[in-house]
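Please see the structure below; I have some questions.
A single protein chain has been omitted; all remaining protein chains appear in their positions.
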Amino acid sequence: MTDTTNKGTGGGGEEAAVVPQVTFQIDGIETSVPKGTLVIRAAEEIGIAIPRFCDHPLLEPVGACRQCLVEVSAPDRSGAVRPMPKPQPSCTLVATDGMQVSTQRTSPVAEKAQRGMLELLLINHPLDCPVCDKGGECPLQNQSMANGAATSRYLDVKRTFPKPIAVSTQILLDRERCVLCQRCTRFSDEIAGNPFIDLQKRGARQQIGRFDEDVLDFERPGTSSGDQPVGAAHTDVSGAPFASYYSGNTVQICPVGALTSAAYRFRSRPFDLVSTPAVAEHDSCGSAIRVDHRRDTVMRRLAGDDPVVNEEWITDKDRFAFTWQTAPDRLTTPLVRDRGEDGSRGELRPASWSEALEAAAEGLARARQAGGVGVLPGGRLTIEDSFAYAKFARVALGTNDVDHRARSHSAEEADFLAHAVAGRGIDVTFSDLEAAPSVLLVGLEAEEEGGVTFLRLRKGATKNDVRVFSIASHRSSGLDRMNGTLLAAAPGTEPEWLDQIAAGGTDPAELADVSEALRGAGSVVLVGERLAAVPGAYSAVLRLVERTGARLAWIPRRIGERAGVETGTLPNLLPGGRPVVDPAARAEVAALWGGDELPADAGRSTGEILDALWVGQLGGVLAGGFEPEDLPDPAHARRALEQAGFVVALDVRSSEVTERADVVLPVAPPAEKDGSYWNWEGRVRTFGASLPSDAMPDHRVLDALADELDVELGTASLLDVREELGRLTPWAGERVAAPTVAPSEPEPVEPGTAVLASWRLQLDVARLQDGERFLAGTAKRPVARISPVTAVAVGVADGEQVTVSTDRGSLTLPVAVTAMVDHVVWVPLRSPGSQVHETLGVAPGAVVRVAAAAGEGEA
Amino acid sequence: MTTEAYSRGPACSYDDETYRRLADDAAQIVARYPEPRSALLPMLHLVQAEESYVSRDGIAFCAERLGLTPAQVSAVATFYTQYKRHPNGRYTVGVCTNTLCAVMGGDTIFDELSEHLDVGHDQTTEDGKITLERVECNAACDFAPVVMVNWEFFDNQNPETAKRLADSLRLGEDVTPTRGASTVATFQEVSRVLAGFPDGRADEGVGASGATLAGLRLARENDWRAPEEAAPSDVDAAPGEGDVPPRTGGAQSSAESKESDK
Partner (left out) sequence: MTSPLTPVLSDTWDADQSWTLETYRAHGGYGALAKALDLEPAGIIQTVKDSGLRGRGGAGFPTGMKWGFLPPDDGGPRYLVVNADESEPGTCKDIPLMMAAPHSLIEGVAITSYAIGCTHAFIYVRGEVVHVYRRLLNAVQEAYDAGLLGKNALGEGVDLDVTVHAGAGAYICGEETALLDSLEGRRGQPRLKPPFPAVAGLYARPTVVNNVESIASVPAIVERGADWFTSMGTEKSAGFGLFSLSGHVVRPGQYEAPLGITLRELLDMAGGVRPGHELKFWTPGGSSTPLFTAEHLDVPLDYESVGAAGSMLGTRALQIFDDSVCVVRAVARWTEFYAHESCGKCTPCREGTFWLEQVLARIENGTGVPEDLDVLLDVCENILGRAFCALGDGATSPITSSVQLFREEYEAHITGGGCPFDRAAAELFERKRPAVAGSEVEG
């Protein structure tokens, strides 16, 4: 398994196409660079720093700030080297053979041009470095200190603006600090594709901003002194909360302190911070981040620079959602609950580690006797923690009843994962997505469920004309921004599309389109975990890739899912993709673990474990990072936990599971431990603890617990775990067969009902976003989407309220009439006011009632 | 953009009739260009024709019809000086105060008008009739000092003529541009023309007058002409439709002119 560690990009990005070289001189130093290289980049390569503000290697050149001017001579047609009449911006100048570039180091002209530019940038820049967030890490400040004049010749009045403007709840703008380099607007337009800010006004009054009447001096509706406006616009859409999931990147790339984040503003000085590289925990991309902390408190997180994964971008969730790790409900000591003689539950009370471990071990031993213990490790674990759970289940509890899938899941999915995902190493990569001729998304909304995946796909679509297709209920903003094509499908009908594409169907037109496109060499099918709720879908996906030759990647939401597949926290899989049912596979693992035979029966899935707890077939459960609300029927999960004979919970914070647990063992959050994540590519993403901490990671707690059970788990230290993982050879035997589940007949959709479509939005009410109100303010407003036909059938218009209900409950949301499949209603899965599992007790694909909300107008 | 012509988002609160009418106009504008976004400038003139300025609804309308964000639309609306952000008067009176006109008297005209109307630059009289502006060079320097009323030329002005002009406008009297339509249309009507919807007045007014013809008159007086063709053309030009009258022109020989120049 060590073979899966990072070796480079793999795939298309890595192919070493022969790029012709050009040879030229910078400050008399001869250098050769690939044709097309910008002079400013070539200079970096040989250690010559040319100052710049607008230049950014991942953004298109713009040549706006003029700070990087250099003097240039180049050969004319006859070959004679002639000086160019004006200094040239090195950020837009492509190096050519025989060019001679003189930077500020050797050219008085370039030096004066740069000094002059700096002076011009500073005439209107405030001298507020002491209170500016950027002070200490500010390119403009650094430039001024290094090359600026001590005094200014500028005697007149500086341009000022009232400060600051809230571009969103999260992003603040101090316009007088802005040098108008347009990095932020270029990022928003080129990379994220949602230009929520743009340049406004012109000339010296030019500024960055959104449409804001007060800032831009537009007449406000209703205050007109002349002709009355035709009508007052809604206050909440036009120019008001415009959401972007990537806005924090603009703060990071701002070369001055113009853009700041509300969360970090005035909180710290860069030189007081200690920085640690880390990996973000919020989705399966495993984005590189930098954690900045002061006095053992995380102050902020920034994007790390990892060209093969997230380049230099991260989602706002990865950037801003970290306070959950230190929330007030953080568990600091073990807790034990005493039970009465009659089995009644008392209160949880703090206990020592030894008492808690002993109590846990005793309880688990009893439970094992009383039918067995199920293991529910959640989906957010590191590889090392995940491995410890997988081993603990088999070795300490003697069971395959282990499943990390805290979500809709199926046996078909488990077989799919065992057949097509486990043990494949790095297969499809982010770079491959940028180079693929076409990409088909099924059960995956890339922007919502895999933020950086979306950025890379969008880059492919906009730069390399990658064609993106999506089987979904409607065309999302994300699909739009990838110039994508929608294959409109009601939930549950995905297998139909997949089979028709596999068969090379040609009607309708978009089917012909995708059928042909997907057969282009290097095309990719990206599958999301939501397909588990659609019987037959994973089976159809496998048929599709076989027929088309397309490559396949599975992109779950959570960072720990792939590690679970690889380390065997699934009822049908042992570590290394070994099928539980295969005796040879069991024997290999047993040999590795140097112990007894491993349990041979296929285990129970998450749902089956909960069922078994409820009816008393299982005696207890060991759960970590697991929440009932993640399951399609949270009430059932709660009941099952309450019925369970014995519950041990490993968790960072108090949760619904710890509330129902007999023993609670606190574990370390990501910032306080070393570990590795396995991203969806199959890439191992290793990180160290950002903060010193006494909190123990799961693998160490499990080792101690095993110890109490007289089992030597051997997972006490990270090195031990890694060493053992390293000894695990890839499985060479037979894989689990591809599932061949037939699609189920769709339920009839009676009048007044619709099929429920739903997925989670990137920013919602999840626990890992707790405590970040500025971030929460940028979440999308929950709406119910229905087609115009459905709207007429239901009798509601755009903007009115609609109620979606089941026998369990109902939720009421504003309607957004959307071009989409008829007789389908889409609502966000777990957003404020739209908690589908909790309220309706069903999963997407279910038939729900839809009606105009009673008491319209009150909401 | 969806195929439904009038699908509308929630941001623009024009009533349905207005929205539908403007969406029709916008569709006509979009049809003039290979790519829809090119319609944005004319569409901003169009929404200005509706409300005399670019309102929040106007921004939202353009954003919706063209699939842009409001920020992108306001980025454009705030870049160009002809787009107004506040309700405009019935007439924009723009006094050229760029150097040449200013020196020749534009500054004084502006100052006196400003005092006369009791408004400053980009302000509107209380009766809503006139918005006074300093404008940049309007390409009529040979008629300096120049005043523009709703972008029609009033040439060779002085403070008295300009004040009389303003008074007439406030009284609702027709005024006639020196070079332009026979009367000045309202700001909103002119905005609609600028959106590309002709008002049928192209044939009104003069073709050229005054300074424009200064050189031509002198040439006519002296019978100065451009030379005839330098040499007989090799190609037999296909005659135009019907009998094409000869171009006016002088009788100098080409040989003569060539010799003199080379």
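Note that the chains are named A and B in the order they appear, and that numbering of residues resets to 1 at the start of each chain.
Here is the rule we go by: contacts are C-beta pairs under 8 Å (C-beta built on N, C-alpha and C of every residue); 3 or more make two chains touch, one makes a residue touch a chain.
Keep in mind it's a predicted model, so treat the numbers as computed, not measured.
From the set A:K35, A:K86, A:R220 or A:R349, the residue in touch with the chain omitted from the display is A:K86, counting the whole complex. Subunit B residues in contact with the hidden partner, per the touch definition given at the top, are 32-35, 37-42, 44-45, 66, 75-76, 79-83, 94, 97-100, 102-105, 107-108, 111-112, 114-115, 135-145, 148, 150-153, 156, 158-160, 177, 179-181, 185, 190, 193-196, 198-199, 201-203, 205, 207-208, 210-220, 222, 224-231, 233, 235, 237-241, 244-250, 252, 254, 256-258, 260-262. For subunit A, the residues in touch with the chain missing from this view are 61-67, 69, 85-87, 92, 112-113, 116-117, 119-121, 123-124, 153-157, 159, 179-180, 199, 201-206.
Note that in this section only the chains that are shown with their structure count from here on.
Centre-to-centre separation between subunit A and subunit B, using Cα means, comes to 52 Å.
Those residues of subunit A that touch subunit B in the complex are listed here as 194-202, 209-211, 213, 216-221, 224-227, 229-234, 237-239, 242, 788, 798-799, 817, 819. On the side of subunit B, the complex with subunit A involves touching residues 2, 4, 7, 9-15, 18, 50-57, 59-60, 63, 69-75, 78-79, 85-89, 124, 128.
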